[in-house]
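In what follows, a single structure is set out as structure tokens and then discussed.
With one protein chain held back, the other chains of the complex are shown just where they sit.
Entry: chain A
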Amino acid sequence: MASGPVSVSAMRETMDVLLEISRLLNTGLDMETLSICVRLCEQGINPEALSSVIKELRRAADGLKASENAPS
């Protein structure tokens, strides 16, 4: 995160921009997920690893949904 106190409005603007980019790129991230990702990235997490984790998690979620749907 930026070291100084970042104004809330600036933060929101930035997030809006990122959300727009995210929408353009069709990443399927909602605002909250995106904000979590941004925070992680800002802490120096390797984005490659993060993206793979997110993909894995999505697959897992799909799998869970499929397994939940199948019996019902």
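Rule of thumb we're sticking to: a contact is a pair of C-beta atoms (placed from the backbone, for glycine too) under 8 Å apart; a residue touches a chain by one contact, two chains touch by 3 or more; residues count from 1.
Operating definition for what follows: contacts and distances are computed from a predicted model.
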{"item": "Hidden chain of the complex, named as in its UniProt record, picked from \"Eukaryotic translation initiation factor 2 subunit 2\", \"Ubiquitin-conjugating enzyme E2 Z\", \"Gamma-tubulin complex component\" or \"Chromatin accessibility complex protein 1\"", "value": "\"Gamma-tubulin complex component\""}
{"item": "Interface with the unshown chain - residue positions in chain A", "value": "1-2, 6, 8, 10-15, 17-18, 20-22, 24-29, 31-33, 35-64, 67"}
